[in-house]
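Removed from the display is one protein chain of the complex; every other protein chain stays in position.
And then chain A:
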Amino acid sequence: MDSVIERIQKGKFWQFHGGIHPPEQKFLTCNKPIAHMPIPTQLTIPIRQHIGQAGELVVNVGDTVLKGQALTRANSPMSLPVHAPTSGTITAIKAMTIPHPSGLSEPCIILTPDGEDLWQQRKICPDFQLLSKGQILEKIANAGIAGMGGAGFPTQVKAGTLAKIDYLIINAAECEPYITADDLLLQEHSPTVLDGINILDHLLAPKHILIAIEDNKAQAITALKTATAANSKVEICVIPTKYPSGGEKQLIKILTGQEVPSGVLPSSLGMVMQNVATCFAIADAVINDTPLIKRVVTVTGQALAKPQNFWALIGTPVGDLIERCQYQNQKYKHLIMGGPMMGFSLPHDQIPVVKTSNCILAPSEIEIASPFSSTSNNEVECIRCGQCADACPAQLLPQELQWSAKAKDHKQLESLNLFDCIECGACAYVCPSQIPLVHYYRVAKAEIRQQKLLDIKAEKAKVRFEARKQRLEREKIARAEKHRKAAEARKARMNAGTPAAKAEKSAVAAALARVKAKKAQTSDQQADAVAPEVSDSKKQVANAIARAKAKKLALKKQGQIDDLNTLQSNESQSSVTLSQAAPANSEQKAKVAAAIAKAKAKQQRQSLATTPEPESNATSTLAQNKPQVEVTNDKLAVNENEQSDAAQDNIDRQQKASITEEANTGTVRAANEDDNTRKAKVAAVVAKAKAKKLAEAKQACSSQDKDNLATKQHAQQPTAQQPQQQAEQTSDAAEKKARIAAAVAKAKAKKLAATTHKSQPLE
């Protein structure tokens, strides 16, 4: 271990594999002091800003809060509270877009500042040495401090580790281009940062404290050296600039030459790493009793006239920050939270600054023309040049990962250690084929996680199913056992020879005989019913007819023409409900109606000369299916109806039964989608038939009804025309079907004629 310190003192470091040197662009902001942001008009505070669970809400909408007041309460070790960054009123608690690559919404507290900026009661602690470790950790936890370098790991968990710590590493590398937040913090607040480091020293008692900083931050290095001059435990390690040397694993490799084994925390190697901003927050929390409510944010990029670092309150909308830096509008507004390598695009500019937001990057279009956006996709095939593998700091094989990710070969991805990818973006940065490699890995990782969750679920379901099967089996056996015992008991009782037992025996025998007889009967019935479907539809049709008849009868008895309208509506309602109840049937019924209409028309013509009776019968039958026609009919044939009803009923049933059967045999069957067109056609046919009939009826009937009829006819006209138009619009196939329907209808009509002849004598 001494050799490690010796090496560091000599300025020698280890190297991690790969790495890149993207343009640093830190000059934009690194020489300007940190400015203070005025209190914005509204703050959006996501209740979860770290890795872990959200705290429990302790405020309600409408509450007035003071600056530094806790808004949530931690209820588990991995949850952290959030605090009011200024005094004001809680105006809403709702789901808002959170700063996350997913752009998803999570519950946020909306705070409208009152401008007073009133602090809550604070207890300044001048000497933290007087506090116990537990008290300090509690203060850190209550201040809601999470790793401010980007990951947002709860700090009290890291600082409260029970492992023996050799090295406390303070990460001031800030390797990502553009970002200068830590640089400026060190330049201006090195003493406070050092206070934080001392608190961590007190907590962890490490053997050495290493502060790692890249050699491109000369002013910060000077400030740090001055601040730590008196502390012999602290080593300032000025490491060569290379991306991603600020990655935890990479920095540990650089400083100590050790590698953190996959899937293990650095504390197992006796190391703890903290970010400088986190150290500052710790000092503020422990000494000044100030929770984490503000942070330094680098607002940079060439789309800004005045890029700068800001002390921004948590919850400040990004839009306010870029406005302050005089954002120059671009055709495509591109805002990145974080640096150009690992940051994520923001979907809009009302996203708030959170504990982990170290940079807002607003590049101009030529500055960062990302090849990996949805609009500019220059991806070509991988040529296996291997530059990505040379750049990978985790020493993975990005090209092979990419093939497997595209092929969704999850097994191979895991064997290539996909989950060791830190998503630093070095591979995609160097890829000459401009393949968005990191994007492929992210998708693959999410798929694998999802698959694992599903696997766990499936496994649980399987266990449950097996358990249920066993339980059912057990119950079955138990039941059988019970029945067996009962039967034995009964047998024993019956064979006892007493008269009671004999009576019981004969009763059983009789019951058995009854059961047998019943069985035989039912099987006969089953044989009778050839197709249950047919009988079913028949029944429905018959029901409909019966209902219509009942209504008509009622109407007749009342003899009131005024009620016609109500009846009409009632009838149509009933037909609607009927068709709803049996959608398949309505089609058949419609056809039936059409056929009947045609048949009736024929019949009418034949019988017109002799007697008006059948005609009215026919029309009345039609009326049962079509309420509009019924109106006419009822007026025409109020007298005759009573006599003809019974006979007509018979005929009707026969017709319908035969027709339904035929329809069921499937000559004119069509898919349900055709239903509407077919109905329309049928309606058209019916309408035509009606029109014909009406004309005939006019001739046949006496002139007394003429006026009435005319009006009714008039009322019918539109209904008849509409379906006709619809029918005309239908395709050839529909026409064909219509022709078939017509043929069927004709056949029916013939049959009908035959049956009417037969049934007439019955009258």
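Throughout what follows, a residue touches a chain if its C-beta (ideal position, glycine included) is under 8 Å from a C-beta of that chain, and two chains touch if they have at least 3 such contacts; residues count from 1.
In this text, contacts and distances are computed from a predicted model.
Asks: One chain is missing here; what is its name in UniProt, given the choices "Diguanylate cyclase", "Ion-translocating oxidoreductase complex subunit D", "FtsX-like permease family protein" or "ABC transporter ATP-binding protein"?
Replies: "Ion-translocating oxidoreductase complex subunit D"
Asks: Among A:Arg73, A:Lys233, A:His439 or A:Lys692, single out the residue that touches the unshown chain.
Replies: The one listed residue touching the chain not shown is A:His439.
Asks: Have a look at A:Gly68, A:Gly149, A:Gly270 or A:Pro393 and name the one touching the chain we're not showing.
Replies: A:Pro393
Asks: Pick from A:Pro177, A:Gly270 or A:Pro352: which residue touches the chain that isn't shown?
Replies: The one listed residue touching the chain not shown is A:Pro177.
Asks: Where does chain A touch the missing chain, residue by residue?
Replies: Against the left-out chain, chain A lists 16-17, 20, 22-23, 101, 177, 249, 253, 259-264, 329, 331-336, 338, 340-348, 361, 363, 368-375, 378, 380-386, 389-390, 393-397, 399-400, 416-417, 420, 423, 425-426, 428-434, 436, 438-439, 442.
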